[in-house]
Every structure is written in C-alpha cells, then in structure tokens.
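First up is the structure itself, then whatever we jot down about it.
Removed: one protein chain of the complex. Kept in place: all other protein chains.
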Amino acid sequence: MAANTFGNIFRVTTFGESHGPGIGLIIDGCPPGIDIDVSFIQQELDRRKPGQSKIVTQRKEDEFFVIQSGIFEGKSTGTPISIFIPNNDQKSKDYLHIAEIFRPSHADYTYQQKYGIRDYTGGGRSSARETVARVAAGAIAKLILKSIGIEIKAFVSQVGHIKMDLTKDIDYQHIETNIVRCPDELVAKEMIELIMDIKKEGDTIGGMITCHILGCPVGLGAPVFDKLHADLGKAMLSINAVKGFEYGSGFDCVRMRGSQHNDSFVNQDGNIFTKTNYSGGIQGGISNGMPINFNVAFKPVATIVQAQETIDINGKIALAEGKGRHDPCVVPRAVPIVEAMATLVLIDHWLLQKTVHF
Amino acid sequence: MAANTFGNIFRVTTFGESHGPGIGLIIDGCPPGIDIDVSFIQQELDRRKPGQSKIVTQRKEDEFFVIQSGIFEGKSTGTPISIFIPNNDQKSKDYLHIAEIFRPSHADYTYQQKYGIRDYTGGGRSSARETVARVAAGAIAKLILKSIGIEIKAFVSQVGHIKMDLTKDIDYQHIETNIVRCPDELVAKEMIELIMDIKKEGDTIGGMITCHILGCPVGLGAPVFDKLHADLGKAMLSINAVKGFEYGSGFDCVRMRGSQHNDSFVNQDGNIFTKTNYSGGIQGGISNGMPINFNVAFKPVATIVQAQETIDINGKIALAEGKGRHDPCVVPRAVPIVEAMATLVLIDHWLLQKTVHF
Amino acid sequence: MAANTFGNIFRVTTFGESHGPGIGLIIDGCPPGIDIDVSFIQQELDRRKPGQSKIVTQRKEDEFFVIQSGIFEGKSTGTPISIFIPNNDQKSKDYLHIAEIFRPSHADYTYQQKYGIRDYTGGGRSSARETVARVAAGAIAKLILKSIGIEIKAFVSQVGHIKMDLTKDIDYQHIETNIVRCPDELVAKEMIELIMDIKKEGDTIGGMITCHILGCPVGLGAPVFDKLHADLGKAMLSINAVKGFEYGSGFDCVRMRGSQHNDSFVNQDGNIFTKTNYSGGIQGGISNGMPINFNVAFKPVATIVQAQETIDINGKIALAEGKGRHDPCVVPRAVPIVEAMATLVLIDHWLLQKTVHF
Partner (left out) sequence: MAANTFGNIFRVTTFGESHGPGIGLIIDGCPPGIDIDVSFIQQELDRRKPGQSKIVTQRKEDEFFVIQSGIFEGKSTGTPISIFIPNNDQKSKDYLHIAEIFRPSHADYTYQQKYGIRDYTGGGRSSARETVARVAAGAIAKLILKSIGIEIKAFVSQVGHIKMDLTKDIDYQHIETNIVRCPDELVAKEMIELIMDIKKEGDTIGGMITCHILGCPVGLGAPVFDKLHADLGKAMLSINAVKGFEYGSGFDCVRMRGSQHNDSFVNQDGNIFTKTNYSGGIQGGISNGMPINFNVAFKPVATIVQAQETIDINGKIALAEGKGRHDPCVVPRAVPIVEAMATLVLIDHWLLQKTVHF
C-alpha cells in the first residue's frame, strides 16, 4: 500500500516503466516559496544519466524533463509538484530476446509471479530507470536542505577489492573530478582500470558507496520505529542492487567492546560534540549534531554479456545473454541516487520536527 | 508521524516508558478467527526476559501480560488487540544518579534536545524495554504465519570475534538448547565464555544475529520503495543497538562479479528454484520462494560498569558509571526481537498481497 | 487499514469493547511540554457519562481513568500518551438475551457478516462506549487549542420537532446550565419534557447538535481531498447514530442563488472578515478566520423498550426487546463527543500547517 510513495510530510510518488512513454513523479507536501533552480535539477539528472563516461552504460539518454505543476514564477506554491521525464531510447525490440526468459538475479520471475502479468519489453518498475524520478525529487529537496545548511555528500569508496581509506579526511571537492566519483584520485584511477577490465570480460563487479551528511541539526528522527538510521536504511535498501546498509561503526561493532565503542561527550565553549563518532551522528535514532555517515553495498549488475543458463516462462532451459549497453559497475551512477534518497529522508524528518518544536 | 506505529495492514502501535506503569501495544488489522495461544505469547516473552541466564542482565522481570481487547472465546475478533505488560521492577531511584548526566552513546542527549523535556527516571521510549511490546505483537503474527507454513528462525552467529560457520547447514533444533542461542554447540560454548569474561571486566561486547525465513511464498514485497528487504532492513534497524543490516550476499557482494553472483533458475519437475542463493530469497524486492536470510549487527551495550568521562545537563564534566544489572552482550535476548520484527514485516506483506491477487 | 486510528500528525488509536476490561487509547504525536490538566480530562468524561441526569441512560458508570504513559511531572513528553478507562458495569449476562438476535438497526448483523465472529456480550466496537476514548483524547487536544485561543462550543439545537432559533446570538454560558445542553433555556425546557414523554413510552427520539468553532486562524485545511470541512464531516459521521452533516448554509444552499449566498469581504481597519457567513468559516476547504459552524443529525437510538420483530442468527423470526437503561435521546451526551472529534480535526490541521509555514 502506497508502495510507490516515499515519505510522510514531503511525499514522493513515482510512476512509469522503463520502456513506456516516460518516468514521472509527484511531490506532495513541498513547502511554498522555495526557489526552484531548474538548472540544478538538470545537473543532478546529468550526474545519473547513462553514457556520461566510458565506465558506464553507453546507452544515450538526454534526461529532458518537464515540470507540470506546483511552481509559479520560479517558486514552489505548496501544491503538488509534478515532473515528467520522457523515455527517449525506448527500443522495445531490444528486449524481445528476453521477453520469455527469466533472467538470473533479475526481477522477471518474481514480478511475473506476484502480478500474474508483466510488461516484458523492459524491467517494468524494477528497472533502474525508475531512480531518475528519485533524483529529480531529491534535487528539489536538496535545494531546501542547502538553504538550512545541510549538505549530503556521497562517493564511491570501494569497487571490487579496491578500497579507499575511510579513516582519512575526505576531500569532497574531488568527488566529481573523476568519472568513478571516488574522492581519492589515486584510488579512483585503480577503480576505473578495474571496471574497464571487467567490462572487457563481459562481466560486472560490485561496489560500495559511502555517504556523509554534514550540518544536520540535533533532534531529527524518532526513538522507536522511525529511527533516523532506520529510515535511511530503508531508503538505501530500496535502491536497486543494494544488499547491505551500515552506519557509524557498522558491522565492525560486532567485534568491539563498550568501553571502546562509546562516544564521550565534550563541551567546548558551549559547543557540544563527541570525541569519537562510532554512533555515526545518530543516538537512540535521533541525530546528535555530529556528521552522519553510512555505507551502502551494491551487488554486481545482473545483466552480463556472458551467456548464462536459466529457464524460460514455460519452465524450459534457456540461455540468457546481455546485449551490451549495460553498466559494468553500478556505483558511479548510483552516487546521486544515494544522495537523493538520503535527502528525502532528511527533509521529511526536518519537516516533521516542525510539529514537535514550534 | 505515526512514529510509534509499525506496519500498514497489520499495524502495531506501542506505548510506555521503562519506568512508568508498563509497556503496551495495540494491533489493528489482525484478521478475525485466529486461535490465540496465550501460552505461546508467554513463551516468546520469556525468551526475551531479563534474568533468564548468567550471561544476561540479572534484573528480575516476570513478564506478566494482560490482553485487554480484541479476543473472544480464544479467537481474534478482527478488532484491535490490546496487550499491557506492567513494569514490575520500576525502581526509579536506581536512575537518580543518571538523571542529570548525558551518558555516552545513550539517547539522553538527543532525546532532551529533540523534545526539550525528558523522563530521566529511565530511558523513556529509548529503553530496550520497549521491545517487549514488539515481541508480544510478533507472537500473535507468528501464530498466523505458522498456520500458513512460514517459519522464522533467528540465532546468534557471532559474538566479538567468535563466529560460527554460516556456510554449513544450520540445526535450528539447537538454537534454544544453549543460553547464547547459537545453533553450533561448540561455538556457543566459546561465546558464553567470552561473554562471562567481558562481564567480569565490567565491559560489554557486540554481536551478530542471523535470521532465516523458511516457507515464504513467491510474490511478497513490492518493486519500488517497499521492497521486502527494505522493509526488513528498516524493521531491524529500528531495534535498539543495531548498526547494520545485510541480506543474501550482503557486504561480500562488493567484491563479487556478476558471473559469480547471479543465481541461475532451475526447474526440477515443476519446482522452480535457484542453484545458488546470493539473492537471499528476494529478487527485485519480491520474495522468490528460496529461503530468505539476513544478518543484523548489534553494537556493544552502552551501559558499562567502568567509569567514563562525559558531561551533565549543564555542560559540566561528569562521570558516568553503570550500576550493574545490565546485559554484557545484547544478542542472546535480541533473538526473539529480531524474529518478532521479521514476522511483522512478513504478515503485513502477506496480507497486502491479498489485495493484489484475489 | 488504520481503521481504529484517527488523524495524521496528532494520531489517536482506540481499542476495547463495551463489555471487556475497558476502553483505551494511544495519542501519538502530542507535542511535548503541554500542561496536562487531569481534572479537565475528568470533567470532559463526566459530561459524557451515563446516569448524569434523568433524560439519559440510568446505567451508572464512574468514568475512572489511568494515564499509562507519555506524561512526566504533569507535562506531555512528546511520546505516546496512553489512557485506559476500565469498564465497571460489565454485566455480560444482561446481553445474553440478545446474543443470538440481530437487533433492528444495530450493527449485530453487519458485524457478524464482516468478521464471521462476534463478541455478542455487548456491541463490540460498535458500542457507543467506544466514544469515551475519543472524549479523553479530545480533552488533551482541547488543552492545546485553548492555549492558542481556539474554542469549540457544541450544543443541542433540536430534539424531535423542538428546534431553537439558530439565527439569534448564542449564549454559550447556558449550554451546561441545563441537562439537555441547549443554550436557549426555554427551548431546553421543552426538549426535556419531550424526552421524558418519549422515555415513558419506551421509545426514543432523534436530535441535532450544532457546533461553533471560534478563534480558528486563517489557513487550516487543504484545497483538495483534505478540505477542513471534509475532515470535520468524516469526524462527525464516524460518531455512532449520525446520519447527516452540513456546514455554513448547509442543505439550505440548494435553494439559494449565488448573488444571495456569496460572502463579501470587508476590511475594517486591517481586520478582514465577511459580511455574511454562508461559507461557515471555510472557503475552498481552508479556514477564513470567521466562526466555523456545522450541524450534525443524530437518529433516534435503536434500542427501544417496545418489542420489535426481527430475525435471529439462524434466520428465524425473533423478538427484540430493550431491557431499559438506554438513552431515550442521544444528543445531550453526544455534545462532548462532537466537540472532541472537532478538536481532533483542528489540532491535526493546525500541527500540519506548521510544516507549510515555518
């Protein structure tokens, strides 16, 4: 129910299939009077778009978009903002070869079983193309968060076995200076090489995205079910190909002791912070003013050029073969998606807090 | 909003502070006609209760509960089921020493900042005692899932550096035969020893719980925001002390290749399954009929006997000291909580699917 | 779904049957720091309680209540407030004579058909006793609205054919000075006489409640589905025995012309108001600062002493006979219920508006 809606106050509902007329969204609950910078929305869509570099899918999609409502003379009006992004590369015939096959580790089989019907000309709602709507919605939310000093910075921290050192200071300026979106330029180079090698082999590789949220005020999130990190976790796990989420100390906490893991409070001239940040900026589900940080694990893309044995819709053995034009590694293009989903969680909790303290 | 409610169709709302009269809950949306086995609810509460063994907190709490509505002649009536679990060990004076202190890695500080007011006689809603309501609600949901053949089996798979081998077959019969709830008896013994050592040192240690869901039908979950694993992830991350969630291949997927990670479909006499299960039983956010599996990382308990430097509510330096009677490791008692939250996610998606296929 | 929850930000969930242990409720989303005047809650419950005068049911129920959570040192904490009102007159045997009968114009038949199971010892959730929870929740909301200058005044404006003149100024001081709660003392006297006559005949009679909301700021409500009057209408129609709702000009508007019905704006020294108020204080679904007014029609109580032919659960002809102790007219006791439901709508829209203008 409401399975295509995200958020409570700032509510985003998306629609559209990868091979239909386009993808769209409605934002209900955007505050009025916000300056809507259309070029910023475009810029965010461009960070996600296919064909942007040699390490991503070579499909060409110019992410053109139309705002259909909710904005008047450059400002939000408080009424639903609707955005439509037409599909411009919808060659359904490209998909005829997979129409009757259940591709390994795709949603073909589960989708067919759930609904009893399936638009086989593309991935339907399971296509990663759906995330373009999230990035558009996130761009508008980002404009609001920026104005109150909250910054969301995601970057690629690992590709296959190539991993950057997360204990060092991150230079956010360098995220967008390379095509893999890793702020450590040397590591970035290695990642790019690995992806190019994988691509040549007709294979794909997994990766990890790290996200930092800076300037988040104390008090966002709720103590029980709607913990801030629980909502961030759901947001990340709702992105295609994500297999894991951890924040603060994450899975490393399993081996740690309380005496080592606890973050002591310090008061420096009225400025309260913690000495360490194993809590990842969230304590008891509520932001504590420290930087929020989390990691998101992405699996290798399921579409590979190599032939794989599987079954067809009649249960007969069949061969699945990718026709190219797919991402060898999903993380470079997933960076803006991670940011968008984090933004949607933050704006929702920030607006909700207006009903607690007023 | 609805921050104390979980679920859409089978909705659980909880209330109560650790040091008030008690903890309670309402289930709205439980189908009518379900046989409510009261002794099973008690049994589930007992698996979570303090004082059950030498490796958990020695606080004594007999989890007595009252059903206040929704059940008639042993069966659910379709109306709200309300359960109240009185607090029987609410010595508020135990907490006076912490009333004015922001304990490290507790929710004291964030809670105070969020609400501007705080019941300092306990952890308020941030107390792990709140989870007793989840276990009670989960017990009722489990009765329904059992009747349709879905089984949820959680167990402790790691404590500190002691880790069981998850690639081997799990003997679920052995989960409840030892006090740490690890199905590998030899590993369990080591875990218990480690926890006893940690306890003697006045320290605490992290741990991991693994959960398997067996018999889940194909088709639960939705392709976009409400992916089955996204809802499971939120459910787990909403449990106190949880820092990470992964399903199927989890964080290991980062290093894997598509050719290795993809799960090929096989049709054995009309029985469709996958050769491997890196997907963890969920593809495109929808269950595929294979066992669902996930891991949950728990941090070491923040309350330790060792003194720690921190600040008080006036920003002055202060010492935090635990008064004992706290868990040295949270995972043995968290096993039924993980099961309860997984159950709530499953029942909700199962009921929702009734509105898709009918 | 959420069929026992009312509201979005200030969410009230109720539970309990008329003949179980009691009736209860959870308020989730009450802002922190509100002074909770317990005697005011009691006073509101007493306005609704049975046995308060000769014209209502002579059942004796002292509405004792327990606050189980959410309040600390007399103030709301921002966490769920739970209130439990035990049933003290639960003589289930009183109901044995109706256990197998579908009483005319009661919910017995529909309830049985909907759920396939029914607690026949009382009206289950369909009992008007459920409204005690609404009054308790409304009392807390009223404390908040009072502090911001919003007053909600309901009163009985008609009983049978006895009708007060609503075009005259209402003296709200006189609502509680007579047992029928009609502010026109002369009309009140006639209403009381009529009800006493009806009671002697073993019959019941319908009535109307009018509600005025004073001091409502401009801007509450939304332009499309959640129009302020649409939410007020749903709130009123959710009260037992209500058959109709109208606001402003109401059903009289059908015969009116635009030139007559339109409310012209006037600016008197910066104070904007309308000359007439056919809009009933709401234009385009949003409050305009004028007094909000609406009428609610209540049917005659279905339980009558006179014997009525009906059928039993086996479809056989049967006789339904009321055993007395029921209200001859529901409106005197429904006044606080109308106020409570109006209050819940107002507080919710008021809190929601905090997320629009901040």
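Order of writing sets the chain letters: A, B and C. Residues in each chain are counted from 1.
The rule is simple: contacts are C-beta pairs under 8 Å (C-beta built on N, C-alpha and C of every residue); 3 or more make two chains touch, one makes a residue touch a chain.
Since the model is a prediction, treat every value here as computed from it, not as a measurement.
*Asks:* Looking at C:P21, C:G51, C:P104 or C:P291, which residue reaches the missing chain?
*Replies:* Final answer for the missing-chain contact: C:P104.
*Asks:* Which residue, C:T57, C:N87 or C:S126, contacts the hidden chain when the whole complex is considered?
*Replies:* Considering the complete complex, C:S126 is the one touching the chain left out.
*Asks:* Which candidate, A:P50, A:G78, A:P104 or A:G322, sits in contact with the chain we can't see?
*Replies:* Selected residue, touching the omitted chain: A:G78.
*Asks:* Determine which one of B:T79, B:S127, B:N240 or B:N288 touches the chain that has been left out.
*Replies:* Answering carefully, the residue with contact to the hidden chain is B:T79.
*Asks:* Against the chain that's been left off, what residues of chain B make contact? List them.
*Replies:* Contacting residues on chain B, toward the hidden partner: 1, 9, 29, 31-32, 78-79, 223, 351-352, 354-358.
*Asks:* Which residue numbers on chain A touch the omitted chain?
*Replies:* So the residues of chain A touching the unseen chain are 1-5, 8-9, 11, 13-17, 20-22, 24, 26, 28-29, 32-33, 66, 68-70, 72, 75, 77-82, 84, 114-119, 124-125.
*Asks:* For review purposes, identify every residue of chain C that touches the missing chain, sorted by number.
*Replies:* Those residues of chain C that touch the unshown chain are 1-6, 8-9, 14, 102, 104-107, 109-111, 113-116, 123-126, 130, 158-161, 198, 203-208, 218-227, 229-231, 233-238, 240, 243-251, 253-267, 270, 272, 274, 278-280, 282-288, 295, 297-304, 306, 308-311, 315-317, 352-353, 355-357.
As a convention for this text, only the chains that are shown with their structure count from here on.
*Asks:* Could you work out how many touching-chain steps separate chain B from chain C at minimum?
*Replies:* Graph distance in the chain contact network comes out at 1.
*Asks:* How many Å are there between the centre of chain B and the centre of chain C, using C-alpha atoms for each centre?
*Replies:* Here the centre of chain C sits 40 Å away from the centre of chain B.
*Asks:* From the C-alpha centre of chain A to that of chain B, how far is it in Å?
*Replies:* Computed from C-alpha means, the inter-chain centre distance equals 26 Å.
*Asks:* Hey, how far is the Cα centre of chain A from the one of chain C, in Å?
*Replies:* Here chain A and chain C have centroids separated by 46 Å.
*Asks:* Which chain A residues sit where two or more other chains touch them?
*Replies:* If we look for residues of chain A contacting two or more partner chains, we find 1, 9, 223, 352, 355-357.
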